[in-house]
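Removed from the display is one protein chain of the complex; every other protein chain stays in position.
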Amino acid sequence: MEGPTSTGIPNRKLAMWTFIGSECMLFGTLIATYMIYRGRNLVPPYPHDLLNIPFITVTTFVLLMSSLMMVLALAAVQRNDLRATKLWLGLTALFGLIFLGGQYYEFSHFVHEGLPLSRNLFSSTFFVLTGTHGAHVAGGVIWLSTLLVRTVQGKLDARHAETVEIAGLYWHFVDIVWIILFTLIYLLV
Amino acid sequence: MAMTGGYSTGIRSWLTTVDHKRIAIMYFVVGFVFLLIAGVEGQLIRLQLAAPERSFLDPDLYNQLFTMHGTTMVFFAGMPLVVAFFNFVVPLQIGARDVAFPRLNAFSFWVFLFGGLFLYSSVPLRVMPDGGWFAYMPLTNPEYSPGPGIDFYVLALLISGVGSIAGGLNFLVTILNMRAPGMTFMRMPLFTWMALIVSALILLAFPPFTVGLIFMLFDRSFGTHFFDAAAGADPVLWQHLFWVFGHPEVYILILPAFGIVSDVIPTFSRKILFGYPVVVFSGVLIAFLGFGVWVHHMFSVGLGPVVNAVFGGATMLIAIPTGIKIFNWIATMWGGRLRFRTAMLFAAGLVATFTIGGLSGVMHSSPPADLQQTDTYFVVAHFHYVLIGGTVFGLFCGFYYWFPKATGRMLHEGLGKAHFWLSFLALNVTFFPMHFSGLLGMPRRTYTYAEGLGLDVFNLISTIGAFIFTLSFVPLVWNLWRTWRRGEAAGHNPWDASTLEWTMASPPPHYNFAEIPVVDRRDPLWHPYIEPESRGEGDEPGGAVPRRQPEEPPAPVVMPNPSYWPLVLAVGMLLMTIGGLGSLGLTLFGLLVTAVGLFAWAFEPAFGDEAH
Amino acid sequence: MLFLGVLISQGCGGEYPQSALHPSSDSATILDRLFDQIFWWAVGVFVVVEGILVYVFVRFRERPGDTRPKQVHGHLLLEVGWTLAPALILVAIAIPTIRAIFIIDRSTPDPEALVVEVIGKQWWWEFRYPELGIVTANEAHVPLGRTVDLRLRSADVLHSFWIPRLAGKRDLVPGIENQLWFRPDSVGVYHGQCAEFCGTAHALMGMRLIVDEPDDFERWVRANAAPASTPGDAEARAGQGVFMANACVSCHAVRGTQATGQFGPDLTHFGSRLTIASGVLENTPANLARWLDSTQHVKPGNLMPEVELSDAQVRQLVAYLGSLR
Partner (left out) sequence: MSHSAESHPSTRLYVAVAVILAALTALEVMVFYIEALAPVLIPILLVMMAAKFALVAMFFMHLKSDGPVLNAIFAWGAFIATAIVVALMAIYGKFGA
């Protein structure tokens, strides 16, 4: 396929890191907007009325652990342990799904409590920021699922470890973003 | 695809091409057409302003025209023309067979094209956006802009922004990773350097704009309040997001032009670039500082003395690396043997006129002085000096320089010089008087002005200049036609230039380099001149081709496969975009097509079999 | 072109009523002096750079028989020199700049200033004098020699307040109150205009600021603080009837009558104004008739609805509005 590269880093891996660098600006802008508009709500409900910290702590923990599953999947595929690869890939995607489920529950709870997207500044900034993150998680889950399917089909093994590594980079970055969001949105109310 | 040296032809081969040179040609043609369209829009604007209180255009049409003129020039003429040069030149300059991700490259082109076509579909529908290229909130919210015009702006820029980010990613990886053996960073040609910097700028500048556009889309379509003062928000946030992007965007347009002249001036001076590392680092510095100056577009907003002082100071700093570049170009020419071929004329014209734009830029880096200049024709003069005297002259410089390489034919020098002198004259006649009309009290974006303000004569001169501009395209088009009919053959290296792209046939074969060259210095084709003592056996002046080590067998040529999927993916995104005007069904269908395209793309083999 | 510049800066301000180069207040003078300083630095750099360029173009053009020139990689001292030189010039510009910022960009230094509220609306200006009880539109009077403290707000979209001979621009931002101050130093009528694109009629959102001798200003205040006078002649009285019977009253206020609309300009002392439709037309009976007859033709896009009026009604309205002095 592709020959040696000038930096020694495979093209796709370099591309993923570049993409992540660009994503920093995307989330940075969303976070800046959220922070600027914090406390400028003119109509209720307000963040402290709704944010359920124990619940979010659990889903945060789930997402953090999915990152562990992800590195374990990479370690497994690198030593061509396909059984473990399947297990860890599957668990990563599953944990991602659980996180998304938690987010779905949270969103529908907010809407039910009278906070639809267009209700006030908090709802607009909160839903777009966490929704963008959630969309990234969802994309990651789909990506990991295709890797899992290909492993099950026997089309993915140690020769494709780079593919898993790149998906992992994306997944960890999405996790990092959540580390920031968890602190800024939920704990620094 | 077998390595035949020739291309397959026909529409299908263009729709599925992943070849960077063909994509470059498509970018160039489409970008040039948009340049002409936006030029006509500018000409119409000048016709309306030829005299006070004319009624050639009604105010709404005028507002639509200046919105389309600005938006088109920046996003659908300037950027694609820049990217056309990236595509054609960068892989050749770094000794690569293609870019890192050829299919992604094709995808970038198609979404850009669809973005432009989508924006212009608002013309026959008579719903052109009319909020200016900056689309300030709250004028662009549904209350004050109820029609679909602004939606065309938002959606077109969203979709073409995806292409821009993909392009930036592609070229960043290409330049970092695909350099020929021995081509270290400090051996890269200046144009490639600026392409690298600009790719990074695109990657970092477009996301804030994308976020702003999404907020605007949500405010317009889903009733959110991101820029609604009545809900406690601040409409000025849009300005921040826009200019956090918008100022680096200016450097996205100007730095490639700097890169082009940094390659052209040495060639036509027969001297290597003076102060190569300084020119490189000043480019890096301009890009970096470019992220810290956005508020200088907002000095009249009332952000307070501290903010204005900080951003005014940061803006002044940018003058230093810019000046350094200009001085190094002059030092390159100093003591040289200047050959004023058309490309060199445009390069010299850039140095001369960009200086004027740079100096007026320093004038409004001072916030108090800017309070009299911002939003007037003084600023219009400034940025046209920068964007025409800088970007457009730089792009024409590159056009005359690399045209023989791309087509194998020489353009006519006399017609080229006529083109240069007409556009040089036009630039100054059109835009120099605007310094005066601005300072004498003419605001921007006004479709008319009163008699008795003392603005009449300056406006009339500007309009005459615009006609000269239109006229300047005659020798260009004539030249193209003439060259197409009977242009003389160009040969490998018609200008005796120093960089790798001049080692191969003109036009280059689709695989570029039969063998990937090994590079051991800057300006590899000139090394017999630069260091005569290092001249080796068989080195001809101007013909020094870097060679493979004789003991190694040539590496196999592996070329990327043509593919439909980039086009399919882009069509899917276009459908989503059109659906964004109000059809959820179409959006979902577009999403489906996008997903199909994505999966098919992922599982299609990217590269063909080895061929020799 | 320098010649042109000198020509303009020496020309009489009367030929350029909206010029930033002819300051008539302390504030605008600060800006103009700063601009002059930067301008001459720029001219100096321009002459040096373009001079060297032209020299290089002529001196080093290729001549027949030339051999390849000596190759030069760079020169450290030169690089340092042309880094430091611009830096020093920028310092020379930055010092007066920062001094000016901290004078101009603060709120008014004068506690005795005359406060005027400016409300930008699509596409006209409302002026309110909270201490004097005056509301007027598109034309404000201020006394010579007293600092004017403007409080700028927007009723709809962004606008920018700009009277070049008196002060630099300041935007009117929904949800924010901005400030701008200046002390005029000569009597006159100063032209101003909205400088931030605000929609269809942005180009026709003009205004006049009239600087009066203090006595004249006092007279203007007394006249304008009073409610509208009752028209004397019959035609004007008929016009009042037309005004009160039509849609006019739902948007316009005439203090002292039952017309209390708030959407359009206050017309209580319309007859004393110099212009119609925010600076578009001179305030003459013929122009007023034209405006009432075809507002959309005079100022396309403006938000005053076309009211069906007979020629006689227009004549009567012109008489009435003209009587509101």
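Just so it is clear, A, B and C label the chains in written order, and each chain counts residues from 1 on its own.
Following the convention adopted for this analysis, contacts are C-beta pairs under 8 Å (C-beta built on N, C-alpha and C of every residue); 3 or more make two chains touch, one makes a residue touch a chain.
The shown structure was predicted, so the numbers you read here are calculated from the model rather than taken from an experiment.
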item: Missing chain: touched chains present in the view; value: A, B
item: Residue among B:Tyr27, B:Phe291, B:Phe346 or B:Trp601 touching the omitted chain; value: B:Phe291
item: Absent-chain contact - pick from B:Ala51, B:Val307 or B:Val558; value: B:Val307
item: From A:Met25, A:Leu100 or A:Leu121, residue that would touch the chain that is not displayed; value: A:Met25
item: Interface with the undisplayed chain - residues on chain A; value: 7-9, 13-14, 17-18, 20-25, 27-29, 31-32, 35-36, 38, 53-54, 57, 60-61, 64-65, 67-68, 70-72, 75-76, 79, 81, 83-84, 87, 168-169, 172-173, 175-176, 179-180, 182-184, 187-188
item: Contact set of chain B toward the excluded chain (per top definition); value: 176, 200, 203-204, 208, 234, 240, 244, 291-292, 295, 303, 307
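Keep in mind that, in the parts below, only the chains that are shown with their structure count from here on.
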item: Chains touching both chain A and chain B; value: none
item: Mean-CA-position distance for chain B and chain A (Å); value: 34
item: Averaged-CA centre spacing for the pair chain C and chain A, given as whole angstrom; value: 52
item: Chain B-facing residues of chain C, complex; value: 1, 4-5, 8, 15-21, 28, 30-32, 34-35, 38-39, 41-42, 45-46, 49-50, 52-53, 56-57, 60-63, 66, 68-75, 78-79, 82-83, 86-87, 90, 93-94, 97-98, 100-102, 104-106, 122, 156-158, 160, 162, 164, 167-171, 173-176, 178-179, 191, 193-204, 206, 279, 300-301
item: Contact set on chain B toward chain A in their complex; value: 100-101, 165, 168-170, 172-173, 176-179, 183, 203-208, 210-212, 214-215, 218, 222-226, 231-234, 237, 241, 244, 555, 558, 599, 602, 606-607
item: Chain B partner contacts - residues on chain A that touch it in the complex; value: 1-3, 5-7, 9, 11, 14-15, 18-19, 21-23, 25-26, 28-30, 33, 36-37, 40-43, 117-118, 120-121, 123-125, 128, 146
